[in-house]
Structure formats: C-alpha cells, structure tokens
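My questions will all concern the structure given below.
On to chain A.
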Amino acid sequence: MGTVLTLVLWVSLVVLLLGTVIRLVRISLHPVERSIVITPAPKTRWGVLWFFVVETVFFRTLLKGSLGTWLFGWLFHVCLLLMFLVHLRYLSPTPNSLTLWLMPHSALIASGLIVGLAGLLVRRLTIDRLRYISTLSDYLHLVLLLFIAVGGVTMARLGSVNVYEVTVFVQHVMSGQWADLTFNWVLATHVVGAGLVMCLYPFSKLFHGPLSWFNPTRSQTRRIRS
Partner candidate 1 sequence: MTIQRDASAHIKPHAASPEVQESLGFPSEKIDNWHDKAIELLGEKVQSSRALKLAMDACMKCGACTDKCHYYLGTQDPNNMPVARQELMRSVYKRHYTFTGKYMPWLVGAKELDETMLDRWYTYFHQCSQCRRCSVYCPVGIDTSEVSMAGRDILASVGLGQKYANQIINKANTKGNNLGLPGPALADTLAGLEEDVFEETGIPVRFPLDQHGADILLVTPSADFFAEPQVDGLIGYAKVLHQAGLSWTLSTAASEAANFGLFVGSRSHTQQLGMKIRDAAKALGVKRLVFGECGHAWRVAQNHLSELVGGFDFLDDNYPKPQHIAEVTHELLTSGAIELDATRNAHRRLTFHDSCNVARASSLGSTPNGQFTVPRALLKASCDHFFDMAEHTTKQTTFCCGGGGGLLTDELLELRIKGAKPRMDALKAVVEQHGVTDLVAMCAICKSQFATVFPEYGYAFDQVLSLHQVVGDALVMTPAA
Partner candidate 2 sequence: MTSPAVAELVISGQVILTDEDGYLKNRDDWSEAVAQTLSAADGVELTESHWEVIRLLQEYYDNYEIAPAIRILTKAVGKKLGKDKANSRYLYDLFPQGPAKQACRYAGLPKPTGCV
C-alpha cells in the first residue's frame, strides 16, 4: 500500500503545483480589453491589494450577498486551513508550535469543517434557486470533501492508525523516497481522496479563489480626475 499511496501523493503534488502555475499564467495572458471596474473602486494599487486582503480573509462580498452561504462557506474554508496546519504534524517528528497548539482542538476543527460542508450541501439541495444552477459536479465536489473529512474523523476516533508510522511515511514521500505503510482502508481512501482534490483543484471551479484576484471588475483601479 505504501508504494501506491506514495505514487498518488507524488502525482497529485505535481499536478497541483504545475496546474496552478499553468492556470495562473494562462489567465494572465487573457487580455483585459477595457476598463470594467465596478465603482466605487480603490484609487491606488495598494487600495486594490487591501480590498483583496479583506476579501480573501473575510469573504466580505459573499457576506453582503448571502449570509447563509457565507456562514457555511467561511466556516469551511477557515477550518480547512486549520486542518491543513494540523496535518503539518506529519511533516516532521517535531511539529511547529502553531500546529502543536492546534492539535488538541482538531476534533472541533473537524466538526467545523463538516458542519460547513454539510451546510453548503444542504443549502444546495434545499433552496430551489441553488438546485436549479447546480450540476452533478457541484454536488460531487462537496461530497468528495465531506468524504475525506469523515474519513479523517473516523481514523481519529478509532485510533486505528499509527501516527508515528504515518509521520515516517509522509517524511519519506516528501523527501522523494518510496515508503511503506500498513494497510488501512480508511487511510487509503482518505489519502486517495485528498490526492483527487489536489488534482481537481487547478482544473475546476475549486480554483475560484486565485482566479478572483485576476478579475478586471475588481483588480483595476478607478480612473479619477484630480
């Protein structure tokens, strides 16, 4: 199993990184034909930067647009970030202090993650406007993420995975060596699922975050006469 998962992780990492670069380069090559900035817009580049900082941290536009989606969406993204930090523990036997501080709260973080995703899914299923605009892939993205999260929680609950062994495995993978791992169904699906998300990320709507920074409706400054 170690060999397969090593391969999965290598491929996904390469796809993720290369895909991201390709996607960013390609979008920046699409010309901005004319000024279509939504006004009032910031006057300076710094102003635009500040807009995106606030936007990226708080999803301010979404908050204005839909409280429900913001609530679940923001919860999900924040917990995803925290969960990512928790997973850094597998990178070294001596995790950084932030990770160490977060680790005891991972159950809470996981709950947030699942509540966020489930909330988004329920909204998509129950609000007729959202159902109308949703395609199969829109549901599957959420289901996939939920599946990964539930798998992680299951492992944590059952304590069926040897954390030490996983840490050694991940370190090997990251340093480019083949590694071994005791077979575990839940762990296998968890890792394969995460690999799939990494591969999908640059080539699907999951890439909406980085793309939004390129939108001429937001990234242009206002032309103003002095």
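Selection rule, in plain terms: all candidates are chains of the complex that A comes from, given by their letters.
One rule holds for everything that comes next: contacts are C-beta pairs under 8 Å (C-beta built on N, C-alpha and C of every residue); 3 or more make two chains touch, one makes a residue touch a chain; residues count from 1.
If you're wondering where the values come from, they're calculated on a predicted model, not measured in any experiment.
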Check each candidate in turn (1 or 2) and state which touches chain A within the complex.
-> 1
Within the complex, which stretch of chain A touches candidate 1?
-> 27, 30-40, 43, 55, 59, 61-62, 64-66, 69, 73, 123-124, 127-130, 132-138, 140, 203, 205-208, 211-212, 214-218, 222-226
